[in-house]
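Our next item is chain A:
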Amino acid sequence: MSALADQPRAFAPAKDPVLEITNLSVDYGYDEPTHVLRQVSLTLNRGEVLGLAGESGCGKSTLAYAATRLLPPPGLITGGQVVFTDRDGTRRDVLALDDAALRRSRWQDMAIVFQGAMNSLNPVHRIGRQIADAITAHEPRTSKADALARSAELLDLVGINPDRLRDFPHQLSGGMRQRVMIAMALALDPQVLIMDEPTTALDVVMQRQIVEQIADLRERLGFSVVFITHDVSLLIEIADRIAIMYAGEIVEDAAAQDVYRRPRHPYADGLLHSFPPLRGPRRELGGIPGSPPDLASLPTGCPFRDRCAFAFDACAAVQPELAPSLVPGDDPARAVACHLHTPELVAAAGFAPRPLPDRLTLT
Partner candidate 1 sequence: MRFFVRRTIFYAITFWAAMTINFFIPRLMPGDPVSALIAANQGKISPDAIAALKALFGLDAHTSLWQQYVSYWSLLFQGDLGISFSAREPVVDILARSLPWTIGLVGIATILSFTIGTLAGIAIGWRRGTRADILLPISTFFSTVPYFWLALVVIALFAVRLQWFPASGSYDRSMVPTLSWEFVGSVLTYGTLPALTIVVTSVSGWILGMRNMMVTVSSDDYVTVAQAKGLPERTVMFGYAARNAILPQLSSFALSLGFIVGGTLVMETVFSYQGIGYQLLKATAAKDYPLMQGCFLVITLAVLLANVIADFAYGVLDPRTRQEG
Partner candidate 2 sequence: SGGGSGTEDPKPGQTQATSNERSDKVLTVGMPNGEASANQNPIAPGSGSTSFGYAYAIYESLMQVNEVKPTDPPAPWLAEKIEWNADYTQAVITPRAGVTWSDGEPFTAEDIAYSIQIRKDNPELNVDFPDQYGEITTDGSTVTVGFTTGQLVNEVKLYKLLIVPKHIWENEDPVTYTADTMIGTGPFTLKSFTPQAVTLVPNDGYWGDKPLVGELRYDAFKDNAGLTTALTSGDAQWGWTFIPDFENTFIAQDPEHFHQVAGGGFGVDVLYLNNEEKPFDDVAFRKALNMVVDRADISATAGYGVWPQITSVTGLPEPSGDAFISDEFAGQELSVDVDGAKQVLTEAGYTWDGDALVDPDGEKVSFTLTNPQGWTDYLDALSIIAEGAKSLGADATVEPVVQDTWFNQIINLGDFQASLHWTDGGSTPWNLYSNIMDGASYVKRGEPANWNFGRYKNDEVTQALATFKSSADEGERMAALATVQKRFVEDVPGLIIWSRPAVAQYSTVNYTGFPTAEDPYANPQPTGPQAALILTRLKPTA
(Lines give C-alpha, C1' and ligand atoms only; values in the text may rest on other atoms or scores of the structure.)
Protein backbone atom coordinates (compact mmCIF):
# COMPACT_ATOMS: atom_id res chain seq x y z
CA MET A 1 0.00 0.00 0.00
CA SER A 2 2.90 2.22 -0.45
CA ALA A 3 2.07 5.29 -2.32
CA LEU A 4 5.52 5.71 -3.69
CA ALA A 5 5.93 5.12 -7.38
CA ASP A 6 8.43 2.75 -8.82
CA GLN A 7 11.56 4.43 -10.01
CA PRO A 8 13.14 2.76 -12.98
CA ARG A 9 16.67 1.59 -12.38
CA ALA A 10 19.47 2.75 -14.57
CA PHE A 11 20.78 -0.74 -14.92
CA ALA A 12 18.39 -3.61 -15.10
CA PRO A 13 20.18 -6.92 -14.73
CA ALA A 14 19.24 -9.81 -16.90
CA LYS A 15 17.58 -12.62 -15.06
CA ASP A 16 20.05 -15.34 -15.58
CA PRO A 17 21.50 -16.72 -12.39
CA VAL A 18 25.23 -16.99 -12.01
CA LEU A 19 25.22 -18.24 -8.46
CA GLU A 20 22.44 -20.18 -6.89
CA ILE A 21 22.71 -21.04 -3.25
CA THR A 22 20.13 -23.52 -2.15
CA ASN A 23 19.47 -24.78 1.30
CA LEU A 24 22.94 -24.00 2.51
CA SER A 25 23.46 -25.05 6.12
CA VAL A 26 26.52 -24.27 8.16
CA ASP A 27 27.57 -25.35 11.62
CA TYR A 28 30.28 -24.02 13.83
CA GLY A 29 31.90 -26.58 16.08
CA TYR A 30 31.87 -30.30 15.76
CA ASP A 31 30.51 -31.79 18.90
CA GLU A 32 28.07 -29.16 20.09
CA PRO A 33 27.55 -27.34 16.85
CA THR A 34 25.95 -23.95 16.45
CA HIS A 35 23.74 -24.00 13.42
CA VAL A 36 24.61 -20.63 12.01
CA LEU A 37 23.05 -20.98 8.61
CA ARG A 38 20.00 -23.09 8.20
CA GLN A 39 18.94 -23.90 4.70
CA VAL A 40 19.64 -20.54 3.25
CA SER A 41 18.79 -20.02 -0.39
CA LEU A 42 19.87 -17.07 -2.44
CA THR A 43 20.28 -16.41 -6.12
CA LEU A 44 22.69 -13.99 -7.70
CA ASN A 45 22.01 -12.97 -11.24
CA ARG A 46 24.61 -12.20 -13.81
CA GLY A 47 25.69 -8.60 -13.77
CA GLU A 48 23.79 -7.84 -10.64
CA VAL A 49 24.92 -6.20 -7.41
CA LEU A 50 23.34 -8.05 -4.57
CA GLY A 51 23.49 -6.30 -1.27
CA LEU A 52 23.52 -8.40 1.86
CA ALA A 53 22.59 -6.65 5.02
CA GLY A 54 21.52 -7.72 8.39
CA GLU A 55 22.27 -7.83 11.99
CA SER A 56 25.80 -8.08 13.08
CA GLY A 57 26.43 -11.73 13.74
CA CYS A 58 23.54 -13.01 11.69
CA GLY A 59 25.79 -14.99 9.40
CA LYS A 60 26.55 -12.77 6.46
CA SER A 61 30.25 -13.44 6.49
CA THR A 62 29.54 -17.06 7.14
CA LEU A 63 27.38 -17.18 4.07
CA ALA A 64 30.07 -15.56 1.98
CA TYR A 65 32.75 -17.87 3.29
CA ALA A 66 30.61 -20.95 2.98
CA ALA A 67 29.66 -20.19 -0.59
CA THR A 68 33.34 -20.10 -1.43
CA ARG A 69 34.20 -22.93 0.93
CA LEU A 70 36.64 -20.75 2.77
CA LEU A 71 35.04 -21.12 6.15
CA PRO A 72 37.85 -21.75 8.61
CA PRO A 73 37.64 -24.61 11.10
CA PRO A 74 35.51 -25.31 13.07
CA GLY A 75 33.12 -24.29 10.35
CA LEU A 76 31.36 -27.11 8.61
CA ILE A 77 28.99 -27.05 5.70
CA THR A 78 26.31 -29.52 6.54
CA GLY A 79 24.12 -29.32 3.53
CA GLY A 80 22.97 -27.55 0.42
CA GLN A 81 24.28 -26.64 -2.98
CA VAL A 82 26.12 -23.67 -4.31
CA VAL A 83 25.70 -23.89 -8.04
CA PHE A 84 27.80 -21.66 -10.17
CA THR A 85 26.86 -21.12 -13.80
CA ASP A 86 29.72 -20.31 -16.06
CA ARG A 87 29.53 -17.92 -18.96
CA ASP A 88 29.13 -20.84 -21.32
CA GLY A 89 26.27 -22.19 -19.31
CA THR A 90 28.04 -25.06 -17.59
CA ARG A 91 26.90 -25.45 -14.04
CA ARG A 92 28.87 -26.79 -11.19
CA ASP A 93 28.21 -27.26 -7.53
CA VAL A 94 31.02 -25.57 -5.66
CA LEU A 95 30.38 -27.77 -2.67
CA ALA A 96 30.90 -30.90 -4.72
CA LEU A 97 34.09 -29.85 -6.47
CA ASP A 98 37.30 -31.65 -5.70
CA ASP A 99 40.31 -29.68 -4.55
CA ALA A 100 41.90 -29.19 -7.92
CA ALA A 101 38.72 -28.10 -9.62
CA LEU A 102 37.89 -25.81 -6.76
CA ARG A 103 41.28 -24.21 -6.98
CA ARG A 104 40.87 -23.66 -10.68
CA SER A 105 37.47 -22.18 -10.22
CA ARG A 106 38.47 -19.85 -7.44
CA TRP A 107 39.16 -16.22 -8.11
CA GLN A 108 38.27 -16.69 -11.77
CA ASP A 109 34.69 -17.60 -11.07
CA MET A 110 34.34 -16.09 -7.68
CA ALA A 111 36.66 -13.74 -5.91
CA ILE A 112 36.20 -12.55 -2.38
CA VAL A 113 37.31 -9.58 -0.34
CA PHE A 114 37.29 -10.44 3.31
CA GLN A 115 36.06 -8.56 6.26
CA GLY A 116 39.12 -7.27 8.08
CA ALA A 117 40.98 -7.01 4.82
CA MET A 118 43.80 -5.30 6.65
CA ASN A 119 45.03 -8.66 7.89
CA SER A 120 44.48 -10.39 4.61
CA LEU A 121 47.75 -9.51 3.01
CA ASN A 122 50.81 -11.62 3.43
CA PRO A 123 53.14 -9.43 5.46
CA VAL A 124 56.30 -10.70 3.88
CA HIS A 125 55.53 -10.31 0.21
CA ARG A 126 55.34 -7.13 -1.76
CA ILE A 127 51.82 -6.33 -2.75
CA GLY A 128 52.65 -6.42 -6.44
CA ARG A 129 53.75 -9.95 -6.13
CA GLN A 130 50.66 -10.90 -4.20
CA ILE A 131 48.42 -9.60 -6.93
CA ALA A 132 50.53 -11.11 -9.66
CA ASP A 133 50.43 -14.41 -7.82
CA ALA A 134 46.77 -14.85 -8.50
CA ILE A 135 47.24 -13.99 -12.15
CA THR A 136 50.07 -16.38 -12.81
CA ALA A 137 48.38 -19.14 -10.85
CA HIS A 138 45.43 -19.12 -13.18
CA GLU A 139 47.07 -18.02 -16.34
CA PRO A 140 50.31 -19.88 -16.27
CA ARG A 141 51.32 -18.49 -19.61
CA THR A 142 51.38 -14.96 -18.34
CA SER A 143 54.92 -13.85 -17.71
CA LYS A 144 55.90 -12.37 -14.39
CA ALA A 145 56.46 -9.00 -15.92
CA ASP A 146 53.08 -9.00 -17.58
CA ALA A 147 51.43 -10.05 -14.38
CA LEU A 148 53.15 -7.22 -12.57
CA ALA A 149 52.11 -4.78 -15.24
CA ARG A 150 48.54 -5.96 -14.81
CA SER A 151 48.90 -5.54 -11.07
CA ALA A 152 50.01 -1.98 -11.61
CA GLU A 153 46.93 -1.30 -13.69
CA LEU A 154 44.74 -2.83 -11.05
CA LEU A 155 46.27 -0.67 -8.35
CA ASP A 156 45.68 2.32 -10.47
CA LEU A 157 42.11 1.19 -10.85
CA VAL A 158 41.53 1.33 -7.10
CA GLY A 159 43.33 4.64 -6.79
CA ILE A 160 46.70 3.56 -5.59
CA ASN A 161 49.79 4.80 -7.27
CA PRO A 162 51.40 1.90 -9.16
CA ASP A 163 54.71 2.90 -7.52
CA ARG A 164 53.33 1.13 -4.53
CA LEU A 165 53.72 -2.24 -6.20
CA ARG A 166 56.97 -2.75 -4.41
CA ASP A 167 55.63 -1.81 -1.00
CA PHE A 168 55.07 -4.25 1.76
CA PRO A 169 51.63 -4.40 3.33
CA HIS A 170 52.77 -2.79 6.54
CA GLN A 171 53.81 0.25 4.60
CA LEU A 172 50.22 0.89 3.58
CA SER A 173 47.44 2.39 5.57
CA GLY A 174 44.44 0.25 6.42
CA GLY A 175 42.42 1.85 3.68
CA MET A 176 45.09 1.23 1.13
CA ARG A 177 45.29 -2.37 2.15
CA GLN A 178 41.60 -2.75 1.64
CA ARG A 179 41.95 -1.29 -1.79
CA VAL A 180 44.81 -3.60 -2.58
CA MET A 181 42.56 -6.47 -1.67
CA ILE A 182 39.90 -5.14 -3.97
CA ALA A 183 42.42 -4.76 -6.75
CA MET A 184 43.52 -8.27 -6.14
CA ALA A 185 39.96 -9.53 -6.31
CA LEU A 186 39.53 -7.88 -9.68
CA ALA A 187 42.70 -9.36 -11.05
CA LEU A 188 41.09 -12.17 -12.99
CA ASP A 189 37.84 -10.51 -14.04
CA PRO A 190 35.85 -12.83 -11.84
CA GLN A 191 32.24 -13.46 -12.67
CA VAL A 192 31.22 -13.13 -9.08
CA LEU A 193 32.80 -10.78 -6.60
CA ILE A 194 31.95 -11.21 -2.97
CA MET A 195 32.86 -8.26 -0.83
CA ASP A 196 32.52 -8.51 2.90
CA GLU A 197 32.49 -5.02 4.36
CA PRO A 198 35.18 -3.89 1.99
CA THR A 199 35.05 -0.28 2.90
CA THR A 200 34.77 -0.18 6.68
CA ALA A 201 38.24 1.24 7.09
CA LEU A 202 37.84 3.82 4.41
CA ASP A 203 36.78 7.37 4.50
CA VAL A 204 33.78 8.20 2.44
CA VAL A 205 35.81 9.86 -0.28
CA MET A 206 37.75 6.75 -0.85
CA GLN A 207 34.72 4.62 -0.35
CA ARG A 208 32.98 6.51 -3.08
CA GLN A 209 35.91 6.16 -5.37
CA ILE A 210 35.92 2.45 -4.91
CA VAL A 211 32.23 2.01 -5.15
CA GLU A 212 32.14 3.99 -8.33
CA GLN A 213 35.00 2.01 -9.61
CA ILE A 214 33.24 -1.21 -8.91
CA ALA A 215 30.09 0.03 -10.53
CA ASP A 216 32.06 1.10 -13.56
CA LEU A 217 33.86 -2.16 -13.83
CA ARG A 218 30.71 -4.07 -13.35
CA GLU A 219 29.14 -2.29 -16.22
CA ARG A 220 32.17 -2.86 -18.33
CA LEU A 221 32.97 -6.42 -17.39
CA GLY A 222 29.55 -7.61 -16.42
CA PHE A 223 30.43 -9.41 -13.25
CA SER A 224 28.09 -9.83 -10.35
CA VAL A 225 28.73 -8.59 -6.89
CA VAL A 226 27.65 -9.72 -3.49
CA PHE A 227 28.17 -6.68 -1.33
CA ILE A 228 28.01 -7.13 2.40
CA THR A 229 27.92 -3.98 4.45
CA HIS A 230 26.32 -2.31 7.36
CA ASP A 231 26.25 0.95 5.54
CA VAL A 232 22.67 0.87 4.43
CA SER A 233 22.85 4.15 2.59
CA LEU A 234 25.69 2.88 0.53
CA LEU A 235 23.97 -0.38 -0.05
CA ILE A 236 20.81 1.17 -1.31
CA GLU A 237 22.84 3.31 -3.57
CA ILE A 238 24.88 0.64 -5.23
CA ALA A 239 22.87 -2.56 -4.95
CA ASP A 240 20.36 -3.71 -7.51
CA ARG A 241 18.86 -6.15 -5.14
CA ILE A 242 19.13 -6.47 -1.41
CA ALA A 243 18.79 -9.54 0.73
CA ILE A 244 18.19 -8.96 4.37
CA MET A 245 19.41 -11.60 6.77
CA TYR A 246 18.26 -12.28 10.21
CA ALA A 247 19.52 -14.99 12.54
CA GLY A 248 21.04 -17.10 9.84
CA GLU A 249 18.14 -16.84 7.42
CA ILE A 250 17.16 -14.56 4.62
CA VAL A 251 14.05 -12.73 5.56
CA GLU A 252 13.61 -10.44 2.61
CA ASP A 253 14.99 -10.40 -0.88
CA ALA A 254 13.97 -7.67 -3.29
CA ALA A 255 15.14 -4.85 -5.54
CA ALA A 256 17.06 -2.21 -3.61
CA GLN A 257 14.61 0.62 -3.94
CA ASP A 258 11.73 -1.71 -3.20
CA VAL A 259 13.33 -2.83 0.00
CA TYR A 260 14.19 0.68 1.00
CA ARG A 261 10.96 2.30 0.19
CA ARG A 262 8.56 -0.57 0.65
CA PRO A 263 9.98 -3.10 3.07
CA ARG A 264 7.76 -6.10 3.51
CA HIS A 265 9.43 -7.69 6.51
CA PRO A 266 9.20 -5.87 9.79
CA TYR A 267 12.91 -6.44 10.44
CA ALA A 268 13.92 -5.07 7.04
CA ASP A 269 12.02 -1.97 7.81
CA GLY A 270 13.68 -1.60 11.18
CA LEU A 271 17.08 -2.18 9.75
CA LEU A 272 16.81 0.19 6.83
CA HIS A 273 15.30 3.03 8.70
CA SER A 274 17.38 3.26 11.78
CA PHE A 275 20.33 5.10 10.30
CA PRO A 276 20.59 8.80 10.79
CA PRO A 277 20.31 10.96 7.69
CA LEU A 278 23.18 13.15 6.67
CA ARG A 279 21.07 15.78 5.11
CA GLY A 280 17.67 17.18 5.81
CA PRO A 281 16.11 17.63 9.20
CA ARG A 282 17.56 15.82 12.15
CA ARG A 283 15.26 13.12 13.34
CA GLU A 284 15.20 10.93 16.34
CA LEU A 285 15.69 7.25 15.66
CA GLY A 286 14.51 4.33 17.68
CA GLY A 287 16.17 1.28 16.23
CA ILE A 288 14.73 -2.16 16.68
CA PRO A 289 13.63 -3.10 20.14
CA GLY A 290 14.90 -6.30 21.73
CA SER A 291 17.97 -8.25 20.88
CA PRO A 292 18.86 -10.90 18.33
CA PRO A 293 18.27 -14.50 19.25
CA ASP A 294 20.92 -16.96 20.13
CA LEU A 295 21.97 -18.86 17.05
CA ALA A 296 23.08 -21.76 19.17
CA SER A 297 19.59 -22.39 20.45
CA LEU A 298 17.09 -20.83 18.19
CA PRO A 299 13.49 -21.00 19.19
CA THR A 300 11.07 -22.71 16.85
CA GLY A 301 9.09 -20.60 14.49
CA CYS A 302 10.06 -17.17 13.37
CA PRO A 303 13.30 -16.03 15.00
CA PHE A 304 12.18 -12.42 14.86
CA ARG A 305 8.86 -12.91 16.57
CA ASP A 306 10.01 -11.69 19.99
CA ARG A 307 10.88 -8.31 18.57
CA CYS A 308 8.04 -8.08 16.10
CA ALA A 309 5.01 -5.93 16.59
CA PHE A 310 2.97 -8.10 14.26
CA ALA A 311 3.73 -11.47 15.77
CA PHE A 312 0.83 -13.82 16.24
CA ASP A 313 0.43 -17.37 17.46
CA ALA A 314 1.61 -19.02 14.23
CA CYS A 315 4.94 -17.19 14.44
CA ALA A 316 5.95 -19.19 17.49
CA ALA A 317 5.20 -22.53 15.94
CA VAL A 318 5.86 -22.42 12.26
CA GLN A 319 9.07 -21.41 10.60
CA PRO A 320 8.39 -18.90 7.86
CA GLU A 321 9.40 -19.60 4.30
CA LEU A 322 10.56 -17.14 1.69
CA ALA A 323 7.53 -16.46 -0.43
CA PRO A 324 6.38 -13.75 -2.83
CA SER A 325 5.02 -10.65 -1.24
CA LEU A 326 1.28 -10.55 -0.94
CA VAL A 327 1.10 -6.80 -1.29
CA PRO A 328 -0.68 -6.03 -4.47
CA GLY A 329 1.42 -4.36 -7.10
CA ASP A 330 4.71 -5.64 -5.72
CA ASP A 331 7.37 -7.00 -8.00
CA PRO A 332 6.50 -10.70 -8.26
CA ALA A 333 10.20 -11.56 -7.99
CA ARG A 334 10.59 -10.21 -4.51
CA ALA A 335 10.38 -12.60 -1.62
CA VAL A 336 9.78 -12.24 2.05
CA ALA A 337 9.80 -14.71 4.91
CA CYS A 338 6.92 -13.64 7.04
CA HIS A 339 3.76 -15.43 7.97
CA LEU A 340 1.78 -12.39 7.04
CA HIS A 341 2.60 -13.21 3.45
CA THR A 342 2.03 -16.96 3.62
CA PRO A 343 -1.49 -17.50 4.85
CA GLU A 344 -1.63 -20.94 3.24
CA LEU A 345 1.34 -22.11 5.24
CA VAL A 346 -0.15 -20.74 8.41
CA ALA A 347 -3.43 -22.33 7.68
CA ALA A 348 -1.85 -25.64 6.84
CA ALA A 349 -0.26 -25.65 10.26
CA GLY A 350 -3.60 -25.14 11.81
CA PHE A 351 -3.43 -21.48 12.74
CA ALA A 352 -5.62 -18.64 11.68
CA PRO A 353 -3.85 -16.47 9.14
CA ARG A 354 -3.64 -12.76 9.79
CA PRO A 355 -4.44 -10.16 7.21
CA LEU A 356 -1.72 -7.80 6.10
CA PRO A 357 -1.68 -4.62 8.16
CA ASP A 358 -1.70 -1.29 6.39
CA ARG A 359 1.58 -0.16 7.72
CA LEU A 360 4.45 -2.53 8.18
CA THR A 361 6.87 -0.29 10.02
CA LEU A 362 7.72 -1.14 13.55
CA THR A 363 7.72 2.22 15.15
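One rule holds in what follows: contacts are C-beta pairs under 8 Å (C-beta built on N, C-alpha and C of every residue); 3 or more make two chains touch, one makes a residue touch a chain; residues count from 1.
Selection rule, in plain terms: all candidates are chains of the complex that A comes from, given by their letters.
The structure displayed is predicted, hence computed values, not measured ones.
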| item | value |
| --- | --- |
| Neighbour of chain A by the touch rule, complex-wide, chosen among 1 or 2 | 1 |
| Of all residues in chain A, those that touch candidate 1 in their complex | 68, 70, 72, 99, 102-108, 111-112, 114, 116, 119-125, 133-134, 137-138, 168, 170-171, 181, 184 |
